[in-house]
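Yeah, one chain of the complex is gone here, protein chain that is, but the others are all in their spots.
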Amino acid sequence: MTPPVVNNLIAEFRAGRMSRRQFLAMLTTLGATAAAGTVLGYAPALRSTAALSPLKQIDPKVLIYGGGQDVATIDPSDRVDYSISAIMRQLYDRLFRFEGGWPQPIEAGLCQEWSSNEDASVWTFTITDQAKFHDGSPLTAMDVVYSYQRTLRFQRQRSSLLSAYLSVDGVTAPDATTVVMTLTTPYPAFDRLLAFLEQPIVSEAIATANEVDGDEGAAWLVDHEAGSGPFKIANWQVGTVYELEAVPDYWQGWPGAGRLSGVVWQKSEDAGTRKSGLLSGNFDISDTISVTDVEEINSTAGIAAAVNFGLLGGYLKYNTQEGPTADLNFRKFLNYSFNRQAFADSQLGFVNAMTGPIPEGIPGYDPNAEPQYTYDPAAARAALDASPYKDGGFSIDFVYVSGLDFEEAAGLILLDELRAYNITLNLIPKNWPDIVGGCSVPAGGAPIAFIFDQFPPLADTWLIEKYSSKSWDRPTGGSYQACSFYKNDEVDALLDELRVTVDAARSEEIVVMVQSMIAADAPDLPLYVAPNVLGLSNRVKGFTYFGDISVDFWRLWIDDAT
Amino acid sequence: MSSVSHTPNSFARWRTENASQLKDLRRGIYRFMRNRLSLIGLVIVVVLVVIAITVPLWIPYPDDVTGSLDPANRMKPPSEVHLFGTDDYGRDVFSRTVWATRTSLAVGVIILTVAISIGVVLGALAGYFGGWVNQVIMRFTDIMLTFPGIFLALAISAALGRGIEIAMLALSFTWWPGYCRLVEAQMLKIREEDFVAGARAVGASNSRIIFRHILPNLLTGIIVKASMDFGFAVLAIASLSFIGVGVQPPDPDWGSMISQGRRFIPNGWWYSTFPGLFMFITVLGFNLLGDGLRDLLDPNATVR
Partner (left out) sequence: MLRYLGRRLLLIPVVLIGLSILTFTIARIVPGDPVKLAAGPQARPEQVERLRADFGLDRPLIEQYFTYMGGLIQGNWGYSISNRRAVGPDLVRYFMATLELTILSTIIGISIGIPLAIISARWRDRFPDHGARFFSIGAGSIPVFWIAIVLQIVLAQNLRLLPVSGRVDPRADFPEIITGMLLVDTLLRGNLSGFGTALRYIIIPAICQSLLVISVVTRQLRGDLLDMMNKDFVRVARANGIPERLIWMRYLMKNTLIATVSMLGFLIGYQLGGAPLIEYVLDWPGIGQYALKAALLLDFQPIMGATLFVGCVIVVVNLLTDLVYRRIDPRIGFK
């Protein structure tokens, strides 16, 4: 098996015409040359377009996606993250879809028709009989019931918002194509909530077949799928690449003029590397691009940046219970002294300023909610003078996620401004887990924290999770979304009513009222809606923005001709 | 020996006692001066120290290191007004880069001081007493050596919060094992020497023997290692800042400047390049110096 060259060498050595040293040296040189030759031999192929592999037939229909986050687990009842959701949407079907555009219209998924009773406490869904799992078995209402019950049983992240309205016994399937959900609390927008919770429907049979120690398939489903979606898993390499391949006869068909034959999600957590990958053709799409890279991407041939605004709202949340920020006038002072224009400049204009507690695009958003805090040094001075801190002379902490330059920019801008008032802002970068841990209870909570919020586009969810005192005023504390520890009894009463009312007009009335009430209390500074920036190669077609960081691969195809 | 410590001319006495070492030293200095690389290292280090000490006097844009911003001036290339250009907040890169010299040198000094203090004491004790004292200390050192430094730095900074001081503390804890092992190994050799036996025979106490007689002989090894570790300490802090655990804004630091400036390569090349150059020259200078010192002071030292 050894090449003739090596045979000759061995013969020479054995005959004593070569010392051991020389022999080893020759072998090493040969080896090095062989390795170099292998590499260089492929170099010309590499220099052609898009770093194509010389190994197999060039397949222009596989899309390589540079993702900023790992896909930690694909258990349908566990975690929710943008990377996990992006993959789940392809592997599994859900009752509804909403990736058709922005603002998100809801389309039928597995559920063809649905209705609720008078008081929105019982919901009936008709399930299609066309859907099949990847092993060929049909998808029935029983699988839908199993999926929802499993999530409710597991009580993990995916069940959080759902648990407020549904219990395990509340989900039943009277027959193979009907699912009935009986809510614990009536909720008129329940269908929209279900759409945005995106519960993947998993095959009961497959999950149970892979059960170990009664875990309902949990250990297996971490990196295997039991779904019916347009893609299935081809290769799952933890921490590196996740390869999906298309199911050509997918029951719902393919919406575009073409389709992908496969998707590879390549984890690339460093923003600079993601950008490099896009620029050099290694990636067809890169997500979470920094705004400072947009110009470079747009001026490079063959790729373009897509900048869109969804519902990712960035807030400076003030601790309304402790410290200087407990004073209303001091909070107003902070809001009026934030130089929004300077911040927009630092983000190269890619900023969608927020005017009130909830972002635009949510039904019920009130553009006229008052007061709206713009940069107004005179009003800032007046507010500070009305507070007990008019002479300044102290320092206050500004907590943000380390490594996020836009959060740091906000901090630096505020720091610069506050110097004029003799107040020192301490910029404290922290890891995300530390921030989460420090946002539970008012005592010791950060005075100012830069937090991003994102919920389904349901106004009540936004308002209740962030501004109801019930979200934090309990023994175990709250989450980072309520870390302004806001407590206003009138607002609480209204939000309680909002939770249970089924009268649409009354709901809208409350939502509008509450926005102004909250704005008047200034528990936070609603700074801006952050852009979702993607970099796409021009060969990728069919992309429409639907409010998410990632893309819906089902709707995409690759066309190298144009 | 030490009962006559009040005679005049104790310096002259010291000179005669150590005559042969002084001659070696002179020879070594001569060799050092002839070695171009070590000289370069020495010059670099001296210049850096001078910069670090005097920079508050001549820094062109002092506000830019304490947080003032000038967004209108962002990302300007190098010019006469801004030698190294401006960053994405309009701050002068030159001012911030040279100011970061202070931080980096201070960091190196502090880390090494703490690490040496702990390591030398423990190593001396372990080497001198031997037996179970040695086993306990050296096994503990082994444990600390296998502990991943970055994790420790992260954990400690998570626990205690603020950036740079805590990061320094954490790094010191991962550094002392090296000195402990160095000192212990040397101590094991030296304690068998005659002069130690002599001191013991005269009735000197253990601590006196360790601190007055043995440690001065180990000094050269420690100095050599320290000068080479200095560069690594600067690199380590920069690495932590690169991940985001370290210096907190608006204080400038080479590692975080490189990290932030990276987004602007290649159009805004000055943002990352100058701090990178400065860091490279600093580390290089200390490494060259350390290498030269090793040749000079302790030709038989083993690098650990």
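In this document, chain identifiers A and B correspond to the written order of the chains, with residue numbering beginning at 1 in each.
The rule we apply is simple: a contact is a pair of C-beta atoms (placed from the backbone, for glycine too) under 8 Å apart; a residue touches a chain by one contact, two chains touch by 3 or more.
All figures in this text were calculated on a predicted structure; none of them were measured in a lab.
Between the chain not shown and the residues A:Val238, A:Ala420, A:Ala443 or A:Ala520, the one that touches is A:Val238. Shown as candidates are A:Val222, A:Val247 or A:Leu328; the residue that touches the absent chain is A:Val222.
Within the whole complex, the absent chain has one touching residue among A:Asn210, A:Thr273 or A:Ser469, and that is A:Thr273.
Residues of subunit B that touch the chain left out of view are 34-37, 139-140, 142-143, 145-148, 150-152, 154-156, 158-159, 231, 235, 238-239, 242-243, 255, 258, 262, 265-266, 276, 279-280, 283-284, 287-288, 291, 294-295, 299-304. Listed here are the subunit A residues that touch the chain not shown: 21, 35, 38-39, 41-43, 46-47, 51-56, 59, 62, 64, 72-73, 75, 78-80, 155-157, 159-161, 163, 218-219, 222-223, 235, 237-241, 243, 264, 266-270, 272-273, 276-277, 279-282, 431-434, 436-437, 440, 465, 474-476, 479-481.
Keep this in mind: only the chains that are shown with their structure count from here on.
Taking each chain's centre as the average of its CA atoms, subunit A and subunit B sit 43 Å apart.
Across the complex, subunit A is touched by residues 67-69, 71-72, 74, 88-89, 154, 158, 161-163, 243-245, 248-250, 260, 262-265, 267 of subunit B. Considering their complex, residues 271-272, 290, 292-293, 296, 342, 345-346, 402-403, 405, 408-409, 411-413, 415-416, 419, 426-431, 433-434 of subunit A touch subunit B.
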